[in-house]
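Let me give you the structure first, and then I'll get to my questions.
A single protein chain has been omitted; all remaining protein chains appear in their positions.
This part shows chain A:
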């Protein structure tokens, strides 16, 4: 059965909406396949606006890999803005893909990538517009399998009612495996309908199907246990880890949008995973171990990607790019290759040491010197020990001073507020640090033309981290500390004007905290908020704290219990049956170490400290050096 393009009906609405180009597709390197010549069809969604969703690496990688498979088709869909949503509702136009404008409900799988929990309400909008029942229990054989991935899927419990399935970890191989299961099941004539397909996926051990698990609660509200409710379903579902990134050099042909997006560059992941051990960082915990892409593959991907896209900026991505074992050679090799061209290179710099400045100098050879970013994260020495961010005040001041003397005029310092054990003095320490940085910078350069911007994010305790047991700071405390910090900087006659401060109020972090560590009961809040008009919660102009509090009250959910309450060691956490490979006892010990200011080294350079990931997952650290160099590109 073929499906018709919705474009003629959509087209009539596009005159009336903002930035219509985001809905028409036709991006360079996008793929449109014949519907009838494929058997397994994926609709991939990044549940945010096109301008944010299009550059997403995860979606681009899966889109390309799935479309490379025979008989398989993948198209993309993004959240529509409220202006188009209203028109689609009044004209009866369902959620569509941008590639061939096919209705999302016609696909076999509706896969959503959640980088953040704040996309949950957008998922409900998309499901509703698609004509797919919001709750998995209400779906029938004509509805797609609604599948979640991405970092937030490591605790999908708050959206368990809306999902048919979730996968943890790297998506490349599991997406192919799921495609295979669906193909076989369809080839057999779809025996047993939707339930059998979900059962086949669950039995594989690599796909979590929430409805095959029952959650029991204690009288006080804590979880008693989470257990499979039918035989054949594994007790725990494990994350996926792609080994040997050189075997998976995606994206090969990056999507080049016509509309303006948040990242206008070709990004290459230079490694996955991070073992720096920053205790607040969920990404660093759930993506272990470190797997590097080799210098030669990086060089090949950059060359091919720039050629295929026409982008004039290349970003070298990872959780801590300066940590690549051959980053110096990569930087020099790429800077040599592109010297004198209009291609510029960028590296998200977060490490605080002089080496990082050498890299930045290398990368700015071919472009402008905009600014350098360092992330000490904690304002005091003690705070940095708690979060295991091993940077001393001397390190930071020396590094930033070096940057200033080498001609960088603007430095950005990234911190967090609301960290476990944090006191007012720790946050005020940020002001002291910033002033010392400016003071040292002025002395070293003999100029008053040095600036720094202090940027502050609210800390949210995340599942699968040592801080998963921590009580989150309430928003009043966070706001009070931020106000004190602001005053301390503003009232400083000597340095205040050289220091910029950027921060947000603490309320959104509480909602993020509720969604991050919530259990299945939180789903009612999400639904109530969505029904009350909640959309685009990651956008401050659309986010409403009151709407979330109203939704929680309506659902009978105590937000404090989920956020500011500290958990005991033996409490069953909503995600305990989902395995990121981290040993629970190690996590607890790391939490105790945090409270006692005990630091942990990086296992790439010191002996294994038994976090548990490698033996559980059958993986190992993959790092260089390879000793290879990047040769100059041959001139045609």
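Operating definition for what follows: a residue touches a chain if its C-beta (ideal position, glycine included) is under 8 Å from a C-beta of that chain, and two chains touch if they have at least 3 such contacts; residues count from 1.
To be clear about the criterion, contacts and distances are computed from a predicted model.
Its record in UniProt calls the unshown chain "Radical SAM-linked protein", which is the match among "Branched-chain amino acid ABC transporter permease", "Radical SAM-linked protein", "Carbon starvation protein (CstA)" or "Multicomponent Na+:H+ antiporter subunit D". Note that of A:173, A:312 or A:589, the residue touching the chain absent from this view is A:312.
In the complete complex, the hidden chain is touched by one of A:14, A:242 or A:390, namely A:14. Contact with the undisplayed chain is limited, among A:69, A:87 or A:259, to A:259. If you put the missing chain back, the residues of chain A touching it would be 4-5, 7-9, 11-12, 14-16, 19-21, 23-28, 256, 258-260, 264, 306-312, 342, 368, 636.
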